[in-house]
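Excluded from the complex is one protein chain; the other protein chains are retained at their positions.
As written, the chain order gives the labels A, B and C, with residue 1 at the start of each chain.
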Amino acid sequence: MGSVFGNKVKISVFGESHGTAIGVVIDGLPSGEHIDMEELNVQMSRRAPGGDKTATPRKEADKPQILSGLIGDVTTGAPLAAVIYNTNTRSQDYGNVMDSPRPGHSDYAAFVRYSGYNDVRGGGHFSGRLTANMVFAGGVIRQILKRRGIDIAAHIYSIGKVCDKAFDPTRISPELIDRLNHEKFALVDKSKEAAMREEVENVRLKGDSIGGVVECIVQGMPAGIGEPMFFGVENVISSAVFGVPAVKGIEFGSGFAGSRLTGSENNDEFYYDGDIVKTYTNNHGGILGGITSGMPIVFRAAVKPTPSISLPQNTVDLTNKENTAISVKGRHDPCIVPRAVPVIEAAAAVAVINMM
Amino acid sequence: MGSVFGNKVKISVFGESHGTAIGVVIDGLPSGEHIDMEELNVQMSRRAPGGDKTATPRKEADKPQILSGLIGDVTTGAPLAAVIYNTNTRSQDYGNVMDSPRPGHSDYAAFVRYSGYNDVRGGGHFSGRLTANMVFAGGVIRQILKRRGIDIAAHIYSIGKVCDKAFDPTRISPELIDRLNHEKFALVDKSKEAAMREEVENVRLKGDSIGGVVECIVQGMPAGIGEPMFFGVENVISSAVFGVPAVKGIEFGSGFAGSRLTGSENNDEFYYDGDIVKTYTNNHGGILGGITSGMPIVFRAAVKPTPSISLPQNTVDLTNKENTAISVKGRHDPCIVPRAVPVIEAAAAVAVINMM
Amino acid sequence: MGSVFGNKVKISVFGESHGTAIGVVIDGLPSGEHIDMEELNVQMSRRAPGGDKTATPRKEADKPQILSGLIGDVTTGAPLAAVIYNTNTRSQDYGNVMDSPRPGHSDYAAFVRYSGYNDVRGGGHFSGRLTANMVFAGGVIRQILKRRGIDIAAHIYSIGKVCDKAFDPTRISPELIDRLNHEKFALVDKSKEAAMREEVENVRLKGDSIGGVVECIVQGMPAGIGEPMFFGVENVISSAVFGVPAVKGIEFGSGFAGSRLTGSENNDEFYYDGDIVKTYTNNHGGILGGITSGMPIVFRAAVKPTPSISLPQNTVDLTNKENTAISVKGRHDPCIVPRAVPVIEAAAAVAVINMM
Partner (left out) sequence: MGSVFGNKVKISVFGESHGTAIGVVIDGLPSGEHIDMEELNVQMSRRAPGGDKTATPRKEADKPQILSGLIGDVTTGAPLAAVIYNTNTRSQDYGNVMDSPRPGHSDYAAFVRYSGYNDVRGGGHFSGRLTANMVFAGGVIRQILKRRGIDIAAHIYSIGKVCDKAFDPTRISPELIDRLNHEKFALVDKSKEAAMREEVENVRLKGDSIGGVVECIVQGMPAGIGEPMFFGVENVISSAVFGVPAVKGIEFGSGFAGSRLTGSENNDEFYYDGDIVKTYTNNHGGILGGITSGMPIVFRAAVKPTPSISLPQNTVDLTNKENTAISVKGRHDPCIVPRAVPVIEAAAAVAVINMM
């Protein structure tokens, strides 16, 4: 039951990479909301592989078919269900991948969890392809949130050791949000793109891969949202964001860096900006005691390097119970960080609507 | 409804720092489990202030009274409820603290969330004192987990810029677990204690505070535990750990550092150790695809510096709607990191039992 | 984890009949709500045994102590916790009751469920005494609902074969609600009281017991509340009401009788009463498709006869694994239906606030 998220708006994700279709059911949406399908497709294409040099070459149409929940482009209030049929289905070319679980991959853990019955082709239910569902759901929700004054934007904070400029944590301009929301290689400082692409190209040539960090901002959340303790904003966002494959860490505001500071350095002083209480700095990342302060929510997610690499690695042969080696065949995405940007925005959206 | 955690074993936390009592109800425990009260009190005292130089001087007995769920020292299967009566109750000395929310504190966000009706004295429901409930619940659960071969241990990974030696992520000796589980200033390398205490003393003398990082290991979890996507091990542990006040980040395995590595550096190669599949390294922190691999679970939590400091800070006067300044009176705990160690162990325990 | 109810306002019930205390934590209440303690005690006393001839003679003070969540009589928004200490604790007089489970009681099922570790004295966690927690929680919530125009009232619909007059399902006067809310033997038609009491007295003299039906109305619910399918009003109310021991059936509107009618008889025709859509009749019990229609919610709960009776009955000896007989010693409540009235009102309140 791990593929369902949310209390108020429930997201139910299904599908396996090489099965018939993947899809998502969104239950609890408000009725009467217009959904801009073109904008939704833009978000889908930001995540889809193949449209950018850094991405995997596998072609996927990623055209969601709406099964219910809309009349025309307006939500009915019934569960909104969408499917994306797989074109690359039920192939035989993963026949014995399970014999040798890929290091760093879900293969081995899933083999134990599902007693070997799980679909291993392309990672099955653990495939990054499933994030298309998240982007779809998040895309629908983001349009609804935007109408309520809430914007979400993320960028590539770093790839390997190459860093983008960080967000200004106290405000981010509508122009920047709009620009980032429509880019496939989203950077605050576009001059960093060349160095990042070079970092990726270097590992690609070696048959290796590289990780990175995505930074995300949620702007426009009113103060006073969230619950103490276990349903605070950090708890809910992290629950959703760790649902994105390859995310291994999350930090809010000054995060780990803040742990090395003193209180006088890390505390954010309050002031009145007209009638509104603001803080001069935003080391708290918009969250105090689990509850929004009215300042932008800021978080960063650590994305590990893609485990599928061509370089030979030691692994085990689960059938013969002996040590062996593996070199993952085919072309792999050497860096999923650019494509993780819209997925993490989507995860944030799914989390946020469940706190409203 | 933020103060309830869990699906299988539900923890319901209540209390306000200066109210009549704090307490916790644990619903869903197995019946027939012996609870060692003395060991439980050891854990309570590790968290309690006053027993260590780095801690706040406020005296709290922290003696939990069991109201239900035990006959003698054996669980009945009914909800186990415990209360700790406050001795420092309903005092007047916080009368107008709400006028000036402390920077970095939950004060302002809670004021908005509860329309000013929340108990502000000592932080009310947001007080660190509430973590005594978590340590109680976690202490009960840890005894049950230990009987099933699962051990949890944490240590002070860093205070400010002073670092302890990290855990060996592939194994940790029973002796080290046992030693850490009974220390108030838990370090892998005890030679770092002097430098850390000096770091704390320096900020204390200035009326300031300092943050740090706690590293935690869960050893003995079988492979194959966890659900994909939203109820993976990372999701559930982070949900619980962000329930600990002052935690602003969490990372599993190589975490943020891993995001700067290549796949060939970060992937953990498999091998057979007899009949058991292991990995030579543990950058995955015992979790692949949200599911346990059988290797120890390793995570680190960033703890921000205590926001209550004596140094003067800018803030707002919410009654008169004007800018003002505050200097928090009284003696404050300049570093809660040592006391956060048993709390984070407890949060991990609460998370783990909900995945079994 | 069966003792926690609710998504928005979570009720966490604890305690065993002969343990130290029973109690309840209510998490998610709005802040700033005045709670009238005197009114709350009236509700507690309606449920408490001893105040009425039909009830068990056991004396219980049932004075809840508030541990958190209130300052003065105003909710803070933090979990509201209350305990009632047991005076009759840890006695030895139930020493071997478990050898012979009482027919109709939870004894045997609980013995299997908890492997014999459950507290059997007085029924332990299954004791009717635990309903004091429900009445407390419901009493708090009813005051909050009343301020939003929602009133809840129940009456003894029948005891054995003696019936009260049914509610007028299309409207119930504020005077009747108020009267019923303050009676210990709540009847629409008070002239039925004598016959009912006689029915109870007859079984009491024989050492037997008798069941009955409680009818409950929720008035003032706006139209459009509830979710389709699994979180409809019927689902949520029945989930709460089956939490009341001894309830074995529930029906909404015309219920079982309606199943014998034709559509033309059972359908409720609509009309405009001014601007408001109403139905002439209310066979739908205020619920269509799981969603409120604006008409009063009407339901009836079947309460089985108290299983504890003095008459000898066949049972088993679980220790020696042989058939035996039992005659339950002591004086028993021959009819809990009058005392079930405030409990069912409370369960309805707990359900309703979770749908708002």
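Of note:
The rule we apply is simple: a contact is a pair of C-beta atoms (placed from the backbone, for glycine too) under 8 Å apart; a residue touches a chain by one contact, two chains touch by 3 or more.
No experiment lies behind these values; they were computed from the predicted model shown.
Within the complete assembly, C:322 is the residue of C:38, C:175 or C:322 that touches the hidden chain. Among C:125, C:142, C:197 or C:339, only C:125 touches the chain left out of the display. In the complete complex, the hidden chain is touched by one of C:33, C:62 or C:251, namely C:251.
Within the entire complex, the positions of chain A that touch the omitted partner chain are 1-4, 6-10, 12-16, 19-23, 25, 27-28, 31-32, 65-69, 71, 74-81, 83, 113-119, 124-125.
If you put the missing chain back, the residues of chain C touching it would be 1-5, 13, 101-110, 112-113, 125-126, 130, 158, 160-161, 203, 206, 208-213, 223-232, 234-235, 238-240, 242-243, 245, 247-256, 258-272, 275, 277, 279-280, 283-285, 287-294, 302-309, 311, 313-316, 318, 321-323.
Please note the rule applied: only the chains that are shown with their structure count from here on.
For the two copies, chain A and chain C, the CA superposition rotation is 180 degrees, given to the nearest 5. Look at where the CA atoms of chain A average out and do the same for chain B: the two points lie 27 Å apart.
A separation of 46 Å divides the Cα centre of chain A from that of chain C.
The set of chain B residues that touch two or more partner chains comprises 1-4, 13, 113, 125.
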